[in-house]
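The complex is shown incomplete by one protein chain, all other protein chains being positioned as in the whole.
For subunit A:
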Amino acid sequence: MVKQAAAGRPNHLFRNLNSKIASIPMILVASVIFLGGTLWTVIYSFTNSRLLPRLNFVGLDQYERLWASSRWIISIQNLAIYGILSLIFSLVIGFVLAALMDQKIRFENTFRTIFLYPFALSFIVTGLVWQWVLNPEFGIQSVVRSLGWTGFSFDPLYDPDIVIYGILIAALWQGTGLVMCLMLAGLRGIDEDIWKAARVDGIPMWKTYLLIVIPMMRPVFITTLVIIASGIVKVYDLVVAQTSGGPGNASEVPAKYVYDYMFQAQNLGQGFAASTMMLLTVAIIIVPWAYLEFGGRKRG
């Protein structure tokens, strides 16, 4: 209705002035910080800036150095393992919990509260708690040993080969509650008649879930996937708190690489190149999704 009015009158800058003034923060943030800042970082990733950003272009040098660095390769490998496993596990666990919660159970609110409370906690708190629970001297390992299995060994935080799984356990504990909530909302959105029809046709419950309900929940799954995925790329505080990237640099992740090079190693160019690679990763996830979600329809 605003548009119709606008069409009748000549359009000039001072129309709707208050609204424009009120939107100045949004316009500034969107254009200067989000768009400008991102472009700035990408441009400076082609320079040899060290302590201070300088426009001294060196082509793809920073990227070559980046991909030659063993620490970066480890970071990327960790991110890949962590990312794929946490996507799979959080979707599966989240969905199974939601499906269980959807059986008209009693104490639903209590269970929901319990499953979701870790999500209220910060990654720092999560990391520190699991650092303690997984502590080899006092934690799970020593408890199981004291029960009689003296050969039992489970100390992911001190074993470079499996340290990323230790982080994964903590991350799943923190994040699956959210997935469960989203999935539950999706399940509740499914028409009761679908269930009745499936039961009349004699389709077993698991088959109904697998072949009817899950395909119907496609939008929920995609949204959840995008949320988890964009969270995965950002993972930083959890690693800092739980392992500080150790033992050695076995649990490094890209976000930590960026921070360390920008603010500690005084090597801005490397930091910019690494953060541009992070941006690329996100783009690979987001662009197909945005295309599927908004490209098909005429209105965005």
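Throughout what follows, a residue touches a chain if its C-beta (ideal position, glycine included) is under 8 Å from a C-beta of that chain, and two chains touch if they have at least 3 such contacts; residues count from 1.
Rule of thumb we're sticking to: contacts and distances are computed from a predicted model.
Trainee: Given the options "Aminomethyltransferase", "NADH-quinone oxidoreductase subunit C", "Carbohydrate ABC transporter membrane protein 2, CUT1 family" or "Putrescine-binding periplasmic protein", say which is the protein name UniProt records for the missing chain.
Mentor: From the choices "Aminomethyltransferase", "NADH-quinone oxidoreductase subunit C", "Carbohydrate ABC transporter membrane protein 2, CUT1 family" or "Putrescine-binding periplasmic protein", the unshown chain carries the UniProt name "Carbohydrate ABC transporter membrane protein 2, CUT1 family".
Trainee: Among the options A:74, A:198, A:233 or A:250, which residue touches the chain absent from this view?
Mentor: Missing-chain contact among the listed residues: A:233.
Trainee: Considering the entire assembly, which residues of subunit A contact the chain that has been omitted?
Mentor: Those residues of subunit A that touch the unshown chain are 1-3, 11, 15-16, 18-20, 22-23, 25-27, 29-38, 40-41, 53, 97, 100-101, 103, 105, 109, 111-125, 128-133, 135, 138-139, 142-143, 146, 173, 177-178, 181-182, 185, 223-224, 226-227, 230, 233-234, 236-237, 240-241, 244, 255, 258-259, 262-263, 268, 271-272, 274-276, 278-279, 282, 286, 290, 293, 300.
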